[in-house]
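Only one protein chain is missing; all other protein chains are in place.
By written order: A, B, C and D. Residues from 1 in each chain.
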Amino acid sequence: MTSHPLVIVEGLSKVFSPGTKASLRAVDNVSFDMVRGETLALVGESGCGKSTTGRLLMRLIEPSEGRVQFDGVDFMSLSSKELKRERRRLQLVFQDPYSAFNPRMTAESIIAEPMLLAGASASDRRQRVGELLPLVGLAPHHASRYPHQFSGGQRQRIGIARALALRPEFIVCDEPVSALDVSVQAQVINLLVDLQQKFGLTYLFISHDLRVVRHIADRVAVMYLGRIVELADKKTLFADPQHPYTRLLLSAVPQIRPTVQAGLLRTASGEVGTAVTESGCRFAGRCSHVIDVCRSAQPQLRPIAGGHQVACHLAGNVEPSK
Amino acid sequence: MGIAACSLAFVLGGVILVSAPASAQQKVLTVGAATFPSSLQTGVASFTSESLILQTYDPLVMRDNEGNFVPALAESWESKSDTVWRFHLRKGVKWHDGKEFTAEDVKFTIDRVIDPQTAYGYLGRIGQVNGATVVDPYTVDISTKAVFPILSKGLADIAIEAKHYYDEVGVEVPKRKPMGTGPFIAVNWVPGDRYELTANKNYWRGAPKVDKLVIRQIPEAATRIAALISGEVQIIEEVPVDVIAEIESSKRARVISIPTSAAMVLTYDTRRPPFDNPKVREALDYAVDKEVIRNEILKGKGEILQGQLLTARTFGYNPNVKARPFDPAKAKQLLKEANFDFSKPVAIMTQSGKYLSDVDISNAVAGMLRNVDIQANVSVVESAVYLKQWSALEMGPIYMVGWYSLNDADFATIWYTEGAKRSVWKNAEYEKLFVEARSTNDQATRDKAYQRMMEIMHAENPSMFLFGIPSVYAASNKVKNFGAAADKILRLEAVSID
Amino acid sequence: MKRSLFGKRFKIVLGAGIIVAMCLLAALAPYLAPYDPLQQDLLRRLKPPFFMAGGTAKNLLGTDNYGRDLLSRLIFGTQTSIMVGTASMALSCILGAIAGLIAGYKGGRIEQLIMRFADAHMAFPDVLFAIIMAAAFGGSTFNLILVLGISGWMIYARLVFGLVRSLKHRSFVEAAVSYGGGDRYVMSRHLLPQIVPILTVVATLQVAQMILQEAALSFLGLGLPPPAPTWGNILAEGRDRMFGAPWIANCAGIAIILIVFGINMFGNGLREYLDPQAKQR
Amino acid sequence: MLKFTLRRLAYVPVSLLFVSAVLFTVLRLTGNPIDTYLDINRTDEQVAALTKRLHLDQSLPVQFLIYLKDVLSGDFGQSLQFGEPAIHVVLERAGASIQLVTAALLIAAIIGILAGMACAVFKDKLPDFLISTLAVAAQSMPSFWLGILLIQFFAVQLRWLPTSGRGGWENLVLPAFTLAAYLLPNIILITRTSMLETLREQFVVTAIAKGLSGRQVLFRHALPNALNPIISFIGLQIGRLMGGAIITETIFAWPGIGRLMIGSIFQRDVPVVIAGVLIVSVVIVVANLAVDILLSINDPRIRLD
Partner (left out) sequence: MTPATDHELSPVLRKQDAPLLRVENLSVAFHTRNGLVRAIEEVSFEVPAGKVLGIVGESGSGKSVTALSLLRLIPSEIAEISSGSVWFGGRDLTRLSERELRRIRGREIAMIFQEPMTSLNPIASVGAQLREPMQLHLGMKAAEASRRVEELLDLVGIPQPRKRMTQYPHELSGGMRQRVMIAMALSCEPKLLIADEPTTALDVTTQAQILDLLRSLQSRLGLSIILITHDLGVVAQFADNVQVMYAGRAIEQAAVAEIFRQPAHPYTEGLLKIVADLEAECGRLSSIEGTVPAPHELPPGCAFAPRCPRSDTACTASPPPLSPISPGRRCACVRPVGFPQFRASA
């Protein structure tokens, strides 16, 4: 992993309905980079801005601030025509396999749609669909079926096939398995891993499920109310979480093997809100380690060890409560 | 649900407010009228308006149901000179407020009528009037600009109003609460709905036989009939002729009708080919079977015009002129002689509901014209459009008009003169005769002139002369002494109910 | 699901049956009608239908006030009524759908302009609008269609607008945009196909409304001028004779009820059939 | 919601201005007030006087501007036919129409909602079929024909109710039902759909699980939740209802604004027509405001800020 980053995200922010009372900083100063072939997981609870980050990165939503560089190309400076061309190298896999497809299109035309828009000929499209179906574990006769005739897992396979149609290098997986049953989850995860290995894909894997993340990610970024609060490689993060929120998340996962968590769980109260204080740490209200500085100064994401970044005033200074 | 409750209260409240207790002993006569005037303003030139106006007012001279002129507020009149008429007023007539009726009121009324700012609709009836002078409290002189032989007849449409009332309340109040000398006293006027009156016990011709009169507007004919049959109203106006048999068979009510002096004609645009050709106009007259239309559509009511504008009882009628017989063969032959291509459709323009069975008659005529290979169709035109086009003389090529002569040829024949701007047909002799008839007070001379004019019209066919329109009422069997009026004015003072 | 006797299938079949029958009647009017609908016979006026006293088989449904055969007039009236209803529906549907599609997809100022205009028009009683138009421009088939068509566009505009706005945020639209689909592509390929079925239902029901509206205008004397037969003007002409000759109005009324009922049944059945929630079971 | 409504209200004057201009132009172009107001017996002096009074000698845009100037100073002009201020004429008749429309609305809403609920509860069974079919049949009846049939049956045959006119509550019954028939079928069908949707909601299961009886669930939980689309629909239909009132008023000789408007259009009484449209618009706007408020009372999620 010595190659230069494939994706560089710098200071990405999105403010919804700016200037009004309802103004919402959904994504706030998010920065990270990714190298080719790796999987970075964005983890957080609902409303933390992880899905918005994925769409900002693809410029499906116009960012309010910040920069995205993909393979040396500055995405923010592209004209809309150039963007359409460049964006084909990035693809999106959606969470909800029900609304992701036009119910009146067959699997074949769904999968072929990106190619159609890229100007591929009908025979090329047909041939490519023929390649893609077995690749994602579907049979050729599935091509003529409609979305509602598939099971949830099969639909997600169609979504993956559609994403692969233009041979992208980078895929944003937006909660691809969270709507699926456990046994099917496993199938889809395995498929994603296989495809990554086969085509050298890079994944930005958005999820709220730490178990899935723990399995698939190389590195993990934890988001809380629009900000990345901790970013580390997977091993470090799960073994030595530094941010109190990360610890809370880890402790809350119901596991089949009882682990050390009962104590941790009590360290936070309340739920993810939307009330964002401009000054101070956004987690301060729920944090049991809170000190004065937490309420006045917003902690910046800073490295504390090789590649391990934390946005907490106390990171490195406080012992994990135990 | 608060709003729903409020609105419920509103609805119920409205109901309570408008429901008035009716005294049981009182004899109430309720009349269902087809149309209502917008207000009780005098001088709105329509029969519907005049019919309501004359419940509370009297004119100097009045018509009876048959159209004869009889003295009213004026007991007698004579001509002082060619241009001055002296009217002797009835003494002891009281206004509804108890004040005495005098010559001042007549002068006030005449002055008001002839002021253009008043926009008095019946001004044309006495168009030559110059002014009035009070001779004494019961004598008034009316002067005219020129010889005006029909002055006394024209005055029948001028309701005499009380000067002192206008002085007291201004010009707006009488529009809603008229005060006159008439048989009934206005109580309550609800536009579009009802007009409630009580009997004037001191009426100079005798108190009305009912205590209360309610005139309701029921625009829909079917509803009007339903109201009569169900006993809600005792008299209805404008009965569609088709239901005459049903009303009579209901055993609750009867139909009462009278021929009016109104002539229903189909006028041609004589500037437009082929109707500029008198032969074509004559041919059309042969093509229409007026007998069948009268029997079938008018159910035998009304009269067939005898090839002239005037109905048989009108002053100036020419008994020697007869209607052309129905002769389609002759019509076809005349049309052949005219040698015109009738493959293009010809429109007969009519308003709907303006005259009795107007659309029906137009349609029937069109059907008969089709039988002589004229592709006639009926075009029903909305009244304002009709009037606008008519004023611009852009009607046609055939359009339906009804002319009321009110028992004097003058009122109808004027519309075929050039000065009236209502007809495109021109005839020099006709013009000359009209002026001649108007310039003398000698009735014999006038009669002769009008008879000659009728001959000209018969020969020239500026219009197809169809029917004297009947006026059709229906009354409950409980109603006594009700008569249909040729001028469509309700005369109710003699009416009684069991 | 338990077999339901009166379910959507019943409605659709019944409705479609009536509509097809009526359309056939209209198409075959010249062959089916026993008489020329314009042929008058004043000596045979207001003859009652065969089932009433005095009626004969010569005029099965009796005659009108010009002695025209009522059955023939009703059969020919089918043509005009269906034609006027369909054409005015098509006009308002096209106008409204285009306006709604643009307003919903573009949003912003265009949306405000179109939708506020629709609001204003909505607040203006459509009968009044029709009266003014008809009074001003007279009665011809073309004017009638124009008047009815223009007075109905807002319904479609609002409907399409609402649908587009909700569809716009569905993932498959986002997906299409992410692959480079332009406005026209997304509208035609993804939005319209979703809208058309619902639009069809509303449009079907609208034909019924238009036929009723035509009758209402005829009542006010603003419909098609005579002698052209439409159900509306037959009914309107017959209403004054409800006492003497009730069959004229009643036959025309029943004819209107029949087709409007058929259309409504069909439309409601179709709506239930297309309702995604009803479909799940 | 209220904010949204108020913002929409801001467009009302603009649209009224537009509508007035169209009306003014169309009415003036298609009929001359001189002809409709002055009898053919008129004299030239009268024509001249009226022409001057109505500014008919000016060009049409100038006429409209003069009219507009008067309107802005609160003067809607004299009605030609009534010889009274147009706004006065209109207001006098508006009450009767509002009474009729309100009664029709209440009838349609109460019966429609109850019948619609019955349909939903007995979905695809006989009551549903009967009610829906009847509703569709009622919807298919031209209202003037229905009105005449009602008069013949209830007033002439049975003598239960008066045929026409405005008076006590008994006078209101037939016209209100006739007008309600315009709306009733749709309310039934909408209630049915909305109710079926609501009955599928989870909170209905919660309510049953609480131990509530079927009726309690229906009226306490399901109905209030199903009400929103019905209320909105009614709000949208008030305009149509005011239009439908024209015919009902004519049939039942109800002295309302609808008949006045028709007559005024035919008479080309421009001031009355425009004042009438204004009043009708105001009524519709107020009714829609009321609907919005009602919605927000019923549903706290709709906020009135």
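Note that a contact is a pair of C-beta atoms (placed from the backbone, for glycine too) under 8 Å apart; a residue touches a chain by one contact, two chains touch by 3 or more.
The shown structure was predicted, so the numbers you read here are calculated from the model rather than taken from an experiment.
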item: Touching the absent chain when the full complex is considered, from D:13, D:61, D:168 or D:224; value: D:224
item: Identified contact with the non-displayed chain, of A:35, A:120, A:184 or A:304; value: A:184
item: Selected residue (touches chain absent from view) among D:92, D:197 or D:299; value: D:299
item: Per the touch definition above, residue among A:4, A:85, A:211 or A:302 touching the missing chain; value: A:211
item: Residues of chain A in contact with the chain not shown; value: 45-46, 151-154, 181-187, 189-190, 193, 208-212, 214-215, 234, 248-249, 251-258, 265, 268-269, 271-273
item: Chain D residues that touch the omitted chain in the full complex; value: 123, 201-203, 205-214, 216, 220-221, 224-225, 298-301
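Note that only the chains that are shown with their structure count from here on.
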item: Result of counting contacting C-beta pairs for A-C and C-D, higher pair; value: C-D
item: Taking each chain's C-alpha mean as its centre, the one farthest from chain C; value: A
item: Central chain (by mean CA position); value: D
item: Centre-of-Cα separation between chain C and chain B, whole angstrom; value: 42
item: Contacts with two or more other chains, residues of chain B listed in rising order; value: 220, 222, 226, 229, 382, 384-385
item: Touching two or more other chains - residues of chain D; value: 30, 148, 152, 250, 266
item: Contact graph of the chains (line, ring, star, complete, other); value: other
item: Those chain pairs that satisfy the touch definition; value: A-C, B-C, B-D, C-D
item: Chain D-facing residues of chain B, complex; value: 2-4, 7-8, 10-12, 14-15, 18-19, 38-39, 41, 45-46, 116-117, 119-125, 127, 172, 175, 190-194, 216-220, 222-223, 226-227, 229-230, 232, 382-385, 387-388, 390-391, 415, 420, 422
item: Residues on chain C engaged by chain D in the complex (per definition of touch); value: 2, 4-7, 116-117, 119-128, 131-133, 135-137, 208, 212, 215-216, 219-220, 232, 235-236, 239, 242, 249, 253, 256-261, 264-265, 268, 275, 277-278
item: Residue ranges of chain B in contact with chain C within the complex; value: 220-222, 225-226, 229, 240, 242-247, 289, 292-293, 296-297, 352-353, 359-360, 363-364, 366-367, 370, 377-382, 384-385
